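A single protein chain has been omitted; all remaining protein chains appear in their positions.
This part shows chain A:
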C-alpha cells in the first residue's frame, strides 16, 4: 500500500476543510462559519436552535430564510474554487457575501488575512476596485456605452485617466478575443461576446481574485464550452485565483481544482473533482454525480491496486498518478498488460483491465473496497 500517497478526504464535515492536495501559501479568501439570513431581525437565527428548523417552519415562525448556513472554506492562491449547487442552494448569495455585495449575517471573511467584514466603506470600495472583480450571469453591462468604454468602466471608477484606461481596456478587449468590436454596443453583441466584455471588464482592474457568478449559464452549449476553456486558460496560464459559481456539474468538473457542493445553504462536500465523484459524502452528492463519466474524472491513483510482486514493479508502461482512468484504459488496451503507476522513482501500484473496469462500472476502486460497492 502506498502510504505516502495523498489520502483523499472522503468526507468533509460541515465547516471542516478539505485536506490540502498541495497547499501553496496562505489562503486568498478564508471564510469561517459564514451565515446569511434574509428577513427581519436576522441576527437572532445563526447558531441557535431556530437555525435547525426546516425552512418552511422557520419562515412561518420568524419570517426569515437562511440562504447561507455556517459555511467555511479557504480559497488558495492560483486555485479555481468552484461552488456548485442547484438554484436556491445559496451559492450566489455566498459569492456576493465575499465582497459584501450582500452583507453577511454572521461569521468571518478574510482576504489575505485582512478582515473583510470589519472594512469601512472606502476600504471595501478599494477591495472591490483592485482586489476582487466579479463576472455576472446576466453580464451587467452598461447598454449606453461601447464595448471599449464598458471594459474601461472599472478603471474609470478608479479614477484612471482617459488615455490610460482606454489603452488598458483595448488590451483586455484584444485578450478576450473581441478585437475590432470596440465601438459596438452591448445590444449588438451575442450573449457569448457580451460575457467576454464582462470578463474583460473584470480583468481590466487586474484583480487578485476573479469571482464568477454562473457566468455561462445564459449561453449556448458550444459557446459555453469556449468560454470555459478561456477561463481554464486564464487560470492555468496567469495563475489567477478564481471563485466560480455554477449549477452545472460538468462545468464544475472542467474548470475547478476544488469543488464545494452546496445544498440548502450548507456545504455538503468540499474536495477535488475526483473526491467528489469518487467518494461522494452522502446520497445527495452520489445522486448528483451519478451520470458523470467516471473514467474521465477519476485518476489511476484511485484505480490502482497494490503491487502483486516485485516483477510487476519492473515491467509495463509507466503512468503518472494523475492520469485519468480513460487515458489508462487506452494505454492498457494498447499494450495488453497492466500498467505501473509511477511517481518520481517510486512505483505506487498497478492498474490492469480489472481495476480500470471496476472504476467504469462504478464498483469500488482498486484494492480498496468501499461501503458503496456493497450497496
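One rule holds for everything that comes next: contacts are C-beta pairs under 8 Å (C-beta built on N, C-alpha and C of every residue); 3 or more make two chains touch, one makes a residue touch a chain; residues count from 1.
The definition used in the following text is that contacts and distances are computed from a predicted model.
Peer 1: Could you check which of "Cysteine desulfurase", "Fumarate reductase subunit C", "Dihydroxyacetone kinase subunit DhaK" or "ABC transporter permease subunit" matches the UniProt name for the chain that's left out?
Peer 2: Cross-referencing UniProt, the chain left out corresponds to "ABC transporter permease subunit".
Peer 1: Among A:125, A:236 or A:334, single out the residue that touches the unshown chain.
Peer 2: A:125
Peer 1: Of A:32, A:117, A:185 or A:286, which residue touches the hidden chain?
Peer 2: Touching the chain that is not displayed is residue A:185.
Peer 1: Just name the one of A:37, A:75, A:109 or A:133 that touches the chain not displayed here.
Peer 2: A:133
Peer 1: Of the listed residues A:158, A:250 or A:296, which contacts the missing chain in the full complex?
Peer 2: A:158
Peer 1: Determine and list the chain A residues touching the chain excluded from the picture.
Peer 2: Residues touching the hidden chain, for chain A, are 99, 101, 124-130, 133-134, 136, 138-144, 153-154, 156-158, 185, 198, 201, 205, 211.
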